[in-house]
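The chains shown are only part of the set, and none of them has been moved.
To keep things simple, chains are lettered A and B as they appear, and every chain counts its residues starting from 1.
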Amino acid sequence: MPDASPTAHNYAFASDNTAGVCPEVLAALAEANRGHVPSYGHDRITHEATDRIRALFETDCEVFFVYNGTAANALSLASICSSYHAILAHADAHVERDECAAPEFFSGGARVVPLPGSLGKLSPDVVDQAASSHHEVHASKPRVLSLTQSTEWGTVYSPAAIAALTATARRHNLAVHLDGARFANAAAALRDRPGATPADLTWRAGVDVLSFGGTKNGAAGTEAIVFFNRSLAAEFAYRRKQSGQLASKMRFLAAQWLGLLRDDAWLRHAAHANAMAARLGRELGAFPALRLLAPVEANAVFVELPPAVAQGLFARGWHFYAMMGEHGYRLMCSWATQPADLDAFLGDLRAVVSAQ
Amino acid sequence: MPDASPTAHNYAFASDNTAGVCPEVLAALAEANRGHVPSYGHDRITHEATDRIRALFETDCEVFFVYNGTAANALSLASICSSYHAILAHADAHVERDECAAPEFFSGGARVVPLPGSLGKLSPDVVDQAASSHHEVHASKPRVLSLTQSTEWGTVYSPAAIAALTATARRHNLAVHLDGARFANAAAALRDRPGATPADLTWRAGVDVLSFGGTKNGAAGTEAIVFFNRSLAAEFAYRRKQSGQLASKMRFLAAQWLGLLRDDAWLRHAAHANAMAARLGRELGAFPALRLLAPVEANAVFVELPPAVAQGLFARGWHFYAMMGEHGYRLMCSWATQPADLDAFLGDLRAVVSAQ
């Protein structure tokens, strides 16, 4: 059993999925555990969670709960792509780098085309060029643009930036998918701006389908596929079933969303994660020997560490991952990150640096 | 929210997945929710749950947790079959009738060949004949026999019956998969017999891979793929990841198994479900107007109801499904079925019958 041993926070910054389940989700699971209810989503909890997501996005979208982010992305893309289509995505996107070719598997052969862009972001020019290049039937036909918000680099697209990208996509008859495994962090980052509601960040900006992440936000394991373009959802229920993503006891996926969405827990947790990352970024930036590699806009901090510093932290039991080149590292914060975690990490960092 | 309204037990017999989560699983989930732990299964809870399954089966099997039974079956079969292979299974098997062609999807085209057999059971002769028929390369090549225990008809194979089937499979170079969505109910049904341990029912009887069901036994949603034939598990971790079945917060899948396996909760719950079904079968059998369609060996009761009786029960709010022809119906019991559920159902049944 994991315990409260001195090393308990050594995974605190490794990923936002090393965290457990937030209290609101745990309570909702317990609350959902009453009586016999219809299976496969024909229950009241699922209906209520679906309606809450519709209310959140202020539109009559189609909502499907699935188990994890890889499935959410791959099923979204497979609902758009045939086997001979291409998916345009950032070279660092999860669909390109971290899903063991799940989009290819779920679609039967659609190919991800990796595109460049600084700080994890795509630009309209790059998309325009990729969508314009064609080769008749000899290469996969571009069919969808997949964006990530917040990005793999912890940066955040403005609604205007998304709209510019989706406009480019439309000109090339591409649908637009948004990988929102960390959509909550983006929404929290932008929530004080005008014109940056969840609706503004998605369908009003031209997004057709969203992988709305619950797991990294504080759930045990659930993501919602949200089709703003309802025509893409036709027959999707069959696709979800065939691919092993239809939960028989659906209420327990849906209940997690009730926990997250009630009283805006989802935004509060994301804002907390962002704030922890902001503090971590500020404090790391104050070390003369270190260099931040990206602005801290959501819940990730990218920092260049001298090799001896990284090794020193590893030696003290910290786990975190190299992300770019040899000396770039990613530190993630989550709903569960505590100031004490930061204090412990920064304390060890100071000790390691001063020992150089 | 589902509540304790008068209609709360109306789904009590619709399926064993209308039940919620048993207390042991809920406690294990809460207990697992401590601290930051490695993701993707590199945590202590996952290791412990894996070891408990190995201990239960008394062998060094490979264990992979996935989200649901359709995925467990389809991934097991895809680890055995190429696209041009055939899967021999009973015509009423879940892989044939209830998974929207998931085996075909996960394997890229392997075909399920439905075989006849009374009461949901296959016989060695039928398997022998199906495996013998061939047509050179023009038809899918038989590669695996998929059995179901307990069967879709609520019957139970003896270890000897399984061994006879697997021996036939071996003669034709077929691997053997066991769909154990309700393996617990079979194990509970046989537990007082000598030579009917979980090991006896599986690898000692020649089973290569088991879909070990947790969800219907009392979990929220988790199944274990257990490879007794470890060579079939080579590279399986990639297959699980690519198909969207690798949980980032794996501890919450694994913890459910800790809840089920500690103190034999899994067997106790299954035995309870079986006992409820046995009582239901006995009481239904006492109605002169009704006829049981199968012996009650596990947690399912199959009964022929005159149309007016079925309609009368539906009118009183009961949900249950027709399973064979027009007048056959299935009533399922689970860990959560209460004597009060039976009393309410039987009371309504008496009222409906006497009103005829």
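Observations on the structure shown:
The criterion applied here is as follows: a contact is a pair of C-beta atoms (placed from the backbone, for glycine too) under 8 Å apart; a residue touches a chain by one contact, two chains touch by 3 or more.
Keep in mind that what you see is a predicted model, and the values were worked out from it rather than measured.
Number of identical chains making up the complete complex in this structure, 2 of which are shown: 4.
As a convention for this text, only the chains that are shown with their structure count from here on.
Here the C-alpha atoms of chain A line up with those of chain B after a rotation of 180°, rounded in steps of 5.
Between chain A and chain B the centroid-to-centroid distance comes to 34 Å (mean Cα coordinates, whole Å). On the chain B side of its complex with chain A, the touching residues are 1-4, 8-12, 14-15, 17-21, 26, 29-39, 43-45, 48, 66-71, 74-75, 99-102, 105-106, 108, 215-216, 220-221, 238, 241-249, 251-253, 319, 336, 341.
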